[in-house]
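A protein chain is absent from this complex, but the other protein chains hold their places.
Moving on, here comes chain A:
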């Protein structure tokens, strides 16, 4: 609605001329421009930019839009709203990701196996049945106050 039709995204570019025109439209170099593969998913000629979040962009450069770390007219990633600084962060980690995943899964599986083991074979100090005072709570349990309560001893000498 704001731009003329030839400046808006269109169908997948088939010929090299269409590619060059699409690269020029998106303000990219022809060598940098790489559309999404034509799988019929609905991407059209939108460029496939590297999947890097905005956390990785230089915080000290004078961007036109400082919070979005984005310059006016620069092509935005298809998942731009996912890669903003409040959301997904793809910055490089000090430890490789597969190492982190391995350590986490080892810890989690060990803990889960130990908890399941504890459920199947519980282990606690020896316990006996609970002992109640006042002749096994004879009056509290509705016993007749006129009758003699049965004497309950919980010990043996």
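Odds and ends about this structure:
Going forward, contacts are C-beta pairs under 8 Å (C-beta built on N, C-alpha and C of every residue); 3 or more make two chains touch, one makes a residue touch a chain; residues count from 1.
Going forward, contacts and distances are computed from a predicted model.
Here one chain is missing from view; checked against "Exostosin-2", "Mediator of RNA polymerase II transcription subunit 18", "Signal peptidase complex catalytic subunit SEC11" or "NADH dehydrogenase [ubiquinone] 1 beta subcomplex subunit 4", UniProt names that protein "NADH dehydrogenase [ubiquinone] 1 beta subcomplex subunit 4". Contact with the chain that does not appear here is found for just one residue of A:17, A:39 or A:119, A:39.
The omitted chain makes contact with chain A at the following residues, 2-3, 7-12, 25-29, 31-32, 39-44, 46, 50-52, 56, 64, 70-76, 78, 80, 90-93, 96-98.
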